[in-house]
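What follows is subunit A.
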Amino acid sequence: MDMIELFHVMLLSFLIVCALAVAHLRDLLSAVIVFAAYSLIMAIVWQQLNAPDIAMTEAAMGAGITTLLFMVTISKTRRREQ
Partner candidate 1 sequence: MTHVPVFVIISCLGLAFALPVLCRFRPRPAGWLVRALLMLNTALVARVLLFVNHQGTFYYHLGSWPPPWGIELSIDYLGLFTALVVHGVSLAVVFYAQTDLAGEVDPRMHHWYYTLFLLLLASMTGICFSGDFFNIFVFVEIATIGACGIIALKRHPDCVEASLKYLILSTLGSGLILLSLAILYMVTGHLNLRYIAQHMPTAWAAYPLNVNISLALLVVGFGVKAALFPLHIWLPDAHSSAPAPSSAILSGVLVKIYAVALIRLIHTVYGHKLHQMIPVTQVLLLLATLAIFAGSLFAIGQRDIKRMLAYSTVAQMGYIFLGVALLTENAVVGGVTHIFNHALMKSMLFMAAGAVVYQKGFRRISDFHGLGREMPITMAVFGIGALSMVGIPGFNGFISKVYLAIGALDAGRPVYVAVILISSLLNAAYYLPIVTRAFFNQETGPATFRVDRLPLSMKATLVILGGLCIYFGLVPGSLLRLVQKAVQSLLAT
Partner candidate 2 sequence: MDDVVLQTVTLMLLPFIQTYGIYIMVNGHLTPGGGFAGGAVLGISLILYALTFHVDEAAKVYPRRKAEALESLGALVFIFIGLLGVLGGAAFLTNNTSFLSGQAGTLLGGGFILPVTVAVGLKVASTVVTLFFHLLEEEKR
């Protein structure tokens, strides 16, 4: 296993950890912020897979707009999950 594959495995484990964290965090705002981090790592993974177009779109759409929409929704509703 060379360096770049090690890097990929690291990124993928980050992704899995972030996804688990989103599932387990009771505080929705933290979950959304972790989700933004997840999206950014996803964008980096896609950059690594030589797909720069969707990496860009994911960084703008997934990490930017989706996160903002979630935050607005949480500010209008309840922040904690029972």
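On the choice of candidates, all candidates are chains of the complex that A comes from, given by their letters.
Assume a contact is a pair of C-beta atoms (placed from the backbone, for glycine too) under 8 Å apart; a residue touches a chain by one contact, two chains touch by 3 or more; residues count from 1.
If you're wondering where the values come from, they're calculated on a predicted model, not measured in any experiment.
Novice: All of these sit in the same complex as subunit A, but only one touches it there. Which of 1 or 2 is it?
Specialist: Considering all copies, subunit A is touched by candidate 2.
Novice: Mind listing the subunit A positions that touch candidate 2 in their complex?
Specialist: Interface residues on subunit A, with respect to candidate 2: 52-53, 55-57, 60-61, 64-65, 68-69, 72-73, 75-76.
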